[in-house]
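Worksheet for the structure shown next.
Here the complex is missing a single protein chain, while all its other protein chains stay put.
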Amino acid sequence: MTAVDVRDLRKTFRRFRRREGLGGALKDLVHRRSETIEAVNGITFSIEPGERVGYIGPNGAGKSTSVKMLTGILTPTSGRMQVLGMEPFRDRREYVQHIGVVFGQRTQLWWDLAVIESFRLLGKMYRLEPGRLDERLGELREILELDEFLHTPVRKLSLGQRMRADLAASLLHRPRLLFLDEPTIGLDLMAKDAIRSFLKQVNERFGTTILLTTHDLRDIEALTERVLVIDHGQLLFDGALDLLRGQADQESVAVLDFLEPPEPEALRGVGDWVRWTRLSSTRFEARFSKSDRSLARFLGKVVADFAVADVSLPEPSIEEVIRKIYQERRPEREVMA
Amino acid sequence: MGDDAVSSPLDSPSRPFVGPLGTRLRATVEVYGALFVQMLKVRLAYKADFFADLAATALGGLASLLFVFLLFLRAPELAGWSRDEILLIYGMSMISYGLFGCISWNLYEFGDRYIIQGQFDRVMLRPVGTYAQVLFDSFRIPALSECLIGAGVVAFAMQRLELVISGTDLFFAAVAVTSGFVIFTAVFSILASLSFHFEDRIGVSPPVFNMISFGRYPQTIFPSALRFVLRWVIPFGFVAFYPATGLLGRTPYRGLAVLSPLVAVAFCVLAYGFWRWGVRRYESTGF
Partner (left out) sequence: MTATAFAPYAAFVRAAFLKTLAYRLRYYTGVVTYLIYVTTYYFLWKALYAWKEPGESMQGFDLESMATYIAVGWMARSFYFNNVDRDIADLIREGDVAMTLARPVSFHGMMIADAFGASLFRLLCFTPPVAIVLFLLFPLKAPATGWAGLAFFVSCFLSLLIFAHVNLLVGMMAFRLHSIQGIMRAKHYLLELLSGLLMPVTFFPGWLENLSRWLPFQDIAYLPASLYLGRFPDAQLWQPLLRQSLWVLGLGLLAAWIWSRESRRLTVHGG
């Protein structure tokens, strides 16, 4: 059975627009202007059990809205959505017992209570036998190093501790599907690494399906095999991470360090199919479209004509890849920051 | 390790909050009973603060009560109602209000805490009814001091009035006070449901909150239109006044005196409908 099956999902909101300044505020008092926003504008995809999927896109692209529909928080305006064989909003109470959700920005635990008490209350809500709760906690406490803060009130936890506590809380009832919204936001590098490897472990040991939204593309690189790219409420790309990279890889990039500053004339002499960018007086970047032997041709010519100290061929970063997708598909729109 | 992670939802072992109402109710009581105990423990961990809060809340209640005493310092009666009769009404209302303040106060702040600050997302993610979660998510324990003062005032008034109180009367009073609490809760549930729609922080709750004081005085002092509103639209008249006339044996409202529980139930049904409508309309912040 497919874990997630989404067909032509849409969500429109009505928003009130505030006018600027004092006069605008006074006008708003009498009459507000509203506008319709198509936050999610017809997306279709499906996810198989056990997959790890990254869900990326700029702010306001419709990521959160679609995740909120998938988790049963929001009702879709139209479209079909079957998750674990259920309709999230309609079957909410049954459905949420099989999913775990972690929002990086806010905790789902009780602010004033000790972490362990929050866990116990959740155990009651999910109707776990006390023995089973202890067993699951036993599994989690070591990998997530819960012991150091188990008896601390949630409001006194550091961000990293809080995230670990929230992760543990979302896994107590052993969900089959785990939604993560910016799970590494604000964490230091060590903590990020720990969370990533933990999630990978959960996925491998329990077959938990993972859907992850993030701004940190290293999360994607470290964790997911498949990426969904969304912008302006529409799905721009759905496929393997390598494929996404390959798609933007239409162009070769080379960075060259010359022994002495080259003549611009001479650089142009390499060929009109090469675009040069000056990085420093002796360091230049060259771009040209990827074709059969273009790289070999380029390197051969450069090495022959110039005194070259060093050549590097950087892999395009995912940021760059995504930026390119946006530019290609929606040239008139703003590019991801 | 267990392999129930890949089992189908149908043979899942834990389905407590789906199913017959009785099971659901028991599970709800169990969860929130535990939460109440935890909250009490947290509050008691700051003992000085807790008692300062308790004393201050009591002081607030006493100050509002003092007003009634001061009124009667200068006048013998209030449109045919004696001080002690008014104290009986006032005290009953305070008990209901104290229960409301302890248990249901979250509803008053619902728009701010749950809609604007986005806490309702969390509510939607738990396998428990959304309304129960909001209602019982926090307890303001110091508000119970208002109940104690109210009970004291009722006892004082009854004694001064030399009312002969039978067991039936006591039962009637208990039902009335509970109905009053339920009426407050239902009315503010309806207003909370509206904040799914209005994106203002506290919505329309404050004016209605201030109407609570209408219910603490004899309804006969108000013009008929206002009396009508306080009976059938925002039924705060039923919180204390009409039941109290029953206890006092004052004739004009004999029929209305026993209606409180029915009004409470009717408003609960209404509140349930509003809540369901609101949750469907929920638009989480940001997108």
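Residue numbering begins at 1 within each chain, and the chains themselves are lettered A and B in the order written.
Simple rule for what comes next: a residue touches a chain if its C-beta (ideal position, glycine included) is under 8 Å from a C-beta of that chain, and two chains touch if they have at least 3 such contacts.
Everything numeric in this text was worked out from a predicted model, so none of it was measured.
**Q** Tell me which of B:Gly33, B:Pro206 or B:Gly273 is the one touching the absent chain.
**A** The single option touching the absent chain is B:Pro206.
**Q** Check each of B:Gly60, B:Gly118 or B:Gly152 against the chain that is not shown and name the one that touches it.
**A** Considering the complete complex, B:Gly60 is the one touching the chain left out.
**Q** Give me the chain B residues in contact with the hidden chain, please.
**A** 46, 48-49, 52-57, 59-61, 63-64, 66-67, 70-71, 73-80, 140, 142, 198, 200-204, 206-207, 210-211, 213-214, 217-218, 221-223, 226
Basically, only the chains that are shown with their structure count from here on.
**Q** For chain A and chain B, let me know how many angstrom lie between their CA-based centres, rounded off.
**A** 44
**Q** Over in the complex, which chain A residues touch chain B? Could you list them?
**A** Residues of chain A touching chain B: 1, 11, 13, 16, 37, 39, 49, 60, 62, 64-65, 68, 71-75, 84-86, 92-99, 101, 103, 106, 108, 110, 112-113, 117, 120-122, 124-128, 139, 153, 173-176, 205-208.
**Q** Can you list the residues on chain B that touch chain A in the complex?
**A** Per the touch definition, chain B meets chain A at residues 1-2, 4-6, 8-9, 12, 14-18, 27, 30-31, 34-35, 38-39, 42, 118-122, 124-129, 199, 280, 282-284, 286-287.
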